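The other protein chains are all here in position, but one chain of the complex has been omitted.
A and B label the chains in the order they appear, each numbered from 1.
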Amino acid sequence: MNRDSSVRRSPLLAIYAILVFAFIYLPVVALIVYSFNRAGVGGFPPRQLTLDWYRQLFADGPIWDSVLNSLIVALGAVALSLTLGLLAALALDRAAFVGKELFRRVVLLPLILPGIITGLSLLMFASIASLQLSLWTVFLGHGTALISVATTELFAGLQKMDRAQEEASLDLGATPWQTFWRVTLPNLKLSLIAAGLLIFTLSMDEIAVTFFLIGRDSTLPLEIWGRLRRGITPEINAISTLIFVISVALIVVWYRIRTRSIGAEAQQLLEGP
Amino acid sequence: MYSRTYKSLVSAPPLLWIAFFLLLPYALMFAHSFWLVQDGVLVHHWNLDNYKKLMSNPVYLGVLFRTVRIAASVMFCSLLLGYPLAYYLSFHVRARKELLYQLVIVPLWVSYLVRGYAWKTILGSDGVLNGVLQYLHITHEPVSFLLYSPFAVVLTLTHIYTPFVFLPIYASLEHIPRPLVEASQDLGAGPRSTFVRVILPLSMPGLLAGATFAFVLSLGDFLAPLLVGGSSSTMIANVVQSLFGAAYDWPLGSAISICILILIIGLLFLTERLEKRWSFK
Partner (left out) sequence: MSSAATTPGVAAAAEAALLEIREVAKRFGTRDVLTSITLNIAAGEFLTLLGESGSGKTTLLRLIAGFEAPTAGEIWMGGERLDPQPPYQRRVNTVFQNYALFPHLNVRENIAYGLKVKGTANVEVVDRVSQALAMVKMTGFAAARPSRLSGGQQQRVALARALVNRPQLLLLDEPLSALDANLRKQMQSELKALQREIGITFLFVTHDQEEAMALSDRIALLRDGALEQVASPREIYAHPATAYTAQFIGQTNVLRGEIRNGIATCGILRWPLEEADGPALFSLRPECIRFSPEGPRRNTEVKFRGAIHQQLYAGASELLEVDCGAGQVLRVRVPACGSLTGKHDFVFSIADAIRVHE
């Protein structure tokens, strides 16, 4: 019924909005364009198009090692954060316990605090516990810091869920364990995927915490960072472009999944009794 | 409906993990801030020296003020960019609203490093922007202040955090029931008046959330200054970073970190209070 007659035409605002949009996108566009520029980064306009930088990128061993490391850490972080985040979300949703408010806030801290603080505290912890810095410490850092992302997303999903479904399952004879697997989890499918994608992306891009917990093996962002300190090469443009393209692809995938399952829900509502 | 076993099983693992791997490390940092480094060695001697050093040293205070200034600039600039964009999308767009919203979100998923690097290549003396300016004959020499200055840091961080600020504001605006806007117009308020009297007040929670995000995250940022800030833009997090690195003084670094932490937590309490007052259900 919301026929937005309050939608008005305002050319000034439209122009401003377009300018903001451009501000958000142009740097990335420039980055992509210059990844194909023979003369490298800088100068205007870009003259000769080439795939040289990409060729160089694909031949670059250390970069791909770091990509692999990042992937391993990211997938591990997803598994750890989702598991603990799911439990935390269930706890917040259903259990009352001493210090619940405190728990809720502490869980959210890594999200709000600058990464450097979380990274340094974990460094101190590792030092006291005589843990050697390696991909394991990075995995620990990411997994712990990103629990909050999983918790927030899954908690929202739980709140939206229809309680009666779980009650119906118990009524029909299923145990709580069975109910969890057959009813609760399927209902959380969307939230789990959303949280998983977000945690994966955040982990792949994580620098602040990783900076202090890294050992010998590098992750992709830190590998890039190291090279940046030594100087700019358009190879970095090339890898950045690839990262951008993959991020966008992930978003499209996520969007498809979401609209398809929202569509399915709407369909069910329409076909219902 | 949920048995005690269920509740314990569900609460225990995350509680324990958080206590051990989050609370404990933060507590460790807190403890470190009261210790000392003597002759390059950590000494567990409880004292307040680090905090005294912090309060009295003009260098540290100067960096802190610069950091707050930069963070505040980023906050204002991203609000200036993000709010109108959110308002436009929410109230002035009918077709393809969802698509445009996704388009604004996309950059959020693109690496921070990538975006910081992009600005580095654009703002440099032989960067893209200078190239464009010279190509258009607006300037004849490279403009040097663009890069390696607080300006570049604010610009880069604004670029990175504008979508962050856009998100909660947009959500807030979308939540405003459209009949309220119609009612305001029905009672005689034109678009501008309606915005000031109805839309802006009701979008406050989102605005607060976005502003807090931008400020707090900028406050603790140490990457942007290293990428595009140069030596004139050292921020407090860089100081901490070097104290944990080359200038080995973990206790002092911890003390500064704890100060930042207290500042941020204080800010969050404040915004939470304000948000409660300004969210009308």
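Side notes on the structure shown:
Going forward, contacts are C-beta pairs under 8 Å (C-beta built on N, C-alpha and C of every residue); 3 or more make two chains touch, one makes a residue touch a chain.
As the structure is a computational prediction, the values presented were derived from the model and not from experiment.
Checked against the hidden chain, the listed residues B:Leu16, B:Val43, B:Leu61 or B:Leu187 yield one contact partner: B:Leu187. Interface note for the absent chain: among B:Gly62, B:Pro177 or B:Gly245, the touching residue is B:Pro177. Residues of subunit B in contact with the chain left out of this view: 177, 179-180, 182-190, 193, 197-198, 201-202, 278, 280-281.
Heads up, the rule we're going with is that only the chains that are shown with their structure count from here on.
Rounded to whole angstrom units, the spacing between the C-alpha centres of subunit A and subunit B is 17.
For subunit B in complex with subunit A, the touching residues are 1-3, 6-8, 10-11, 13-15, 17-18, 21-26, 28-29, 32, 81-82, 84-85, 87-89, 91-94, 102-107, 109-115, 117-122, 124, 126-128, 130-132, 134-135, 159, 162-163, 178, 181-182, 185, 191, 216-217, 219-223, 227, 237, 240-241, 244, 250, 253-254, 257, 260-261, 264, 268. The part of subunit A that touches subunit B in the complex is made up of residues 2, 4-10, 13-14, 16-17, 20-21, 23-25, 27-28, 30-31, 34, 41-45, 84-85, 87-88, 90-91, 94-95, 97, 103, 106-107, 109-110, 112-118, 120-125, 128, 140, 144, 147, 151, 166-167, 170, 176, 201, 204-205, 207-208, 211-212, 221, 224-225, 228, 232, 236-237, 240, 243-244, 247-248, 250-251, 255.
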